[in-house]
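As you look at this complex, bear in mind that one protein chain is not there, while each of the others sits in place.
Letters are used for the chains, namely A and B, taken in the order the chains are written, and counting of residues starts over at 1 for each.
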Amino acid sequence: MSQLGFRFLARRTPRKDAEPKVRGLVKYTNDLEYPGMLIGRVVRSPYAFADIKKIDVSEAVRMGAVVITPDDIPQKPFNPRLVSVDEVTFKDTYVLTYKPRYLGEPVAAVAASSEELAQRAAEAIRLEFERVYKPILDPFEAMSPSAPRIHEKIMKGDKWIDVENNIAARLDYEEGDVERGFSEADYVLERGFKTGKRYHMQLEPKAVLCVPEPGGKLTIYTTTQSIHNTRILISQLFNIPESRVNVVKVPIGGSFGSSIQTNYLVPIAVALCLKAGKPVKIAYTREEDMLDHSNFVFHFKIKIGARRDGSFTAAEFTNILDVGAHQVQPYPLLGTSLGWFVSMYKWRNLRYRGIAVYTNKVPGCALRGYGAPEVQWAVETMVDEIAEALGIDPIEIRLKNYVGRGDIFWGQGPTVRSVIKSDGVPELLLKGRELINWDKRGRPEEKKGRYRRGIGVARGFHTSGAGGPISGEVIDYTGCILKLNEDGSLDYLTALQDHGGGTLDAHVKIIAEELGVPPDLINLASASTENTPYDVCTHASRGTFVGGECARRAAQILKQKIFETAVRILGRVVNPEALRIGYDEKLGETVVYVEGSDLKITLREIARTAWQRNWGTLVAAVTYRATSAPPSFTVYYVEVEVDTWTGKIKPVRVVAGADVGTPVNPDMVEGQLHGGFAMAWGMAFSEDTKYDPSTGEIMGRMLITDYKIPTAQDVLPPEEFKVLIANTYEPSGPFGAKGLGEAAMNPAVGAILNAVYNAIGVRFYELPVTPDKVVKALRERGETPW
Amino acid sequence: MVRVSFRVNGEPVEFDVKPSELLINTLREKLGLTSVRYGCGIGECGNCTVLVNGEPVLACLTLTVDVDGCEVLTVEGLSKSELTRVQKAFIEEGAVQCGYCTPAFILMAEYLVRSKPEPSIDDVREYLKGVLCRCTGYVNIFKAVLKASGSGRGRERVDKG
Partner (left out) sequence: MVVSEIPPINITARNTRIIPFEYEYYEPRSLKEVLELLDRYGDQARILAGGTDLLVKMKARLVEPRVVINVKKIDGLRYIVEDGEQVRIGALTRLRDVENSELVKKYIPALHDAVKSMGSIQIRNMATIGGNLCNASPAADTAPPLLVHNAKVVLSSVGGDRVLPLAEFFKGPGLTMLKPNELLREIIVEKSIAGSSAFKKVSRVAVDLAIASAAVYVEVEDGFIRNARIALGSVAPKPLRAVKTESLLRGLRIDSREVLNALKTIDEEISPITDVRSTAEYRRYASKVLVLDALEVAYARLKGGVHG
């Protein structure tokens, strides 16, 4: 379908928050202050696995600090993430605990008039330990029957359950006849994969400000991707009605999944605030932030059967998920891992075993892609290997087998299914092939010399949200309010958060497109839980697809009301269907008009008339559930150069293709792909939090000196990074749009490492691929000077 | 307590500070200049970059007593009304996402275009490598800085059509 005719969409427009951001005027949570505010500090366990006998707070209290211990907190377990329905939510976390299960777990907290005083008070708290265990850092060791139990009893929904062999959750699935499938295969490949434990490294460390209001109400400002789920959790934990908890949306300095859950400091600040009766702010230091969240570690075992013609006959997928010390809803991740796997290619027969295992590490949570970058790296590595073994072009084998238009798609897990309607995969694969000069890439064995270049491809996708026609195990709906102000401008209210990707600008442009109102007259109003309908969370790349469609529906309802009002004013028009709305260039105003006649009235006049004649406010409030979660497909072609002597690898060229349906803002599409590639580069080559085996401390003292993300010198100059946008239209999305945030990264690691293979003929199955691993492989083949 | 007086964004200021007070905290808490952002506290992320006497330094590793008599510039003091070329280019090139690191990049870019009016892409990467960004992958930031400098070059269109 043609994109021509859009007035605002598919064009570059400066984002609304760009100017305040370049002026440094945007206030993030830690920038907020409140008169009489106390500063909170968290007291953390010095052991990774221990039981505390006693917490002595007397000295801290003498210093004038407000102190809380587990005794001050209702001791009911919770799960900080509220995206899955309650029956499949496992609860093992306490706000403060006598049984710390990772080094740095909060055991007490203090609040005082200054950070310095709070720091001294926190240090004055004495912990006496009953028992200290050796930390269990390996999930296979954790599952052995002799391993001590990290948790004994946890809750599933509202029932207590026993934890056996440190297994936190399981999910098995089978389709077709796997044995028969493998017996029909001409070629079977089996591989194991392991990822690093990556840390989000969003630039803004988590923070919260909790303010007690008169009448027992609390106002909470915090770094969150879901103001509503934060409110619900606080309400449940502290037994306060939701009507007395207001969570305010504050600009957030990146997140990447690290605040889908309510971060641990929020209930701690609430408890301090309730005890002190004063506003309390807690802002994590960077090292504390690293103790609050990082990714899961994935251990995959994958077996794939293929026929000589390149079609697949069966697949078997085992997924051992190292979840760390507490569950931040890893159960749905067992489902999405499978979803990413089955929605890549038509396996025909499938068996899946997913096991989530506790270890004494920082609790794992989503990190951009929720398992998709990991699964797609593994699958795209193996598909490359199979293509080579069968003598089929890697692009052909992908085109032959991928799950595309007309197929059933269930990226978000077995209970979230829909049919694919838009598909830019062939376009992106074929155009990219030309641009990267694929046919000239050569074979690894032909490449000689110290510096060797290679080109790799990988494709993948992410869902746009987690909606579907049937209500499954995942909550996914949103809501918004759009109102016409008395001068014809608009206020738009949504609980959705903009992590930086420009989601809310997309909403503004969608409203602008629907109503012909310029974006600068559409106000992104200050939003909080008490003035917005529920939204589950800005995650799953759903902001544009779900939130944008909700905004469009609100605009459509408002348009109808505007027409009805115009009919009332204009008199001569028969009914609202005769009217159109649009932006009149000559007038410089939004007008309502009758096509083919000179009858028109400005929106400003309509708004003013409704106000002056006491007709009331024109307003639309919408709650919206998407009935599909369509895939946004992405394709990466990457060229790398390997220094075979040092093992260092650098990017040479990238062609990044995205099928986002209608690109609401092409600048932001580019920006997501640039950022996604950089994050993938870090995942491939450097990012991992390593744990000291004796203490369970993150090595490098939790300072980011030893957690390396790519810098400006590690990425490509603009002329070497080519972006392709597929010409597609998603019928279920707003003006044909789909999501992108996660798809922008998902297949990139696979493409990068396939390029490394093309350069030096070595496959790597464990991330990150550090120079020592590269050199080790090349030395074994005698390709290094020593 | 030590008496310090210096200029911030052109205005004179005077405080009694503890010798252990860090410039980042003075600027943020006493002057409300929250564009100076804490990102790591150990000089790795560069998000607290400010210009002291025109030279970029990290406010998280600078004692407030050390800027006695100096001129400190933060992004808030860069442009009172009209945006600078660098700021405009950041907006036009889509170089802003979450915005947390943006002030530090703007200051480093201003410093670059003042020191080297026609920087190469390698200069841009060298000057910016001390500020970490997790959203943009830096590419649009490079475009913005080149555009704002004398080395401005045409942009590639990616719109479909």
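Annotations for the structure displayed:
By definition in this document, a contact is a pair of C-beta atoms (placed from the backbone, for glycine too) under 8 Å apart; a residue touches a chain by one contact, two chains touch by 3 or more.
These figures come from a predicted structure and were not determined experimentally.
Checked against the full complex, the one of A:491, A:706, A:720 or A:783 touching the unshown chain is A:706. Listed by residue number, the positions of chain A touching the unshown chain are 41-44, 46-47, 103-104, 115-116, 119, 122-123, 125, 131-134, 148, 283, 285-287, 291, 645-648, 685-686, 690, 694-695, 697, 699-703, 705-706, 708-714, 770-772, 775-776, 779, 784-786.
Chain B meets the missing chain through residues 2, 18-20, 22, 25, 38, 40-44, 46, 49, 55-58, 60-63, 65-66, 108, 126-127, 129-131.
Just so we're on the same page, only the chains that are shown with their structure count from here on.
For chain B in complex with chain A, the residues that touch the partner chain are 28, 33-35, 37-42, 44-45, 47, 74-76, 78-79, 83, 87, 90-94, 96-103, 106, 121, 124-126, 128-143, 146, 156, 158-161. Contact residues on chain A toward chain B in their complex (touch as defined above): 3, 10-12, 14-15, 17-28, 30-31, 200-205, 251-254, 256, 283, 285-286, 499-502, 663, 666-671, 673-679, 703-705, 709-713, 715-719, 721-727.
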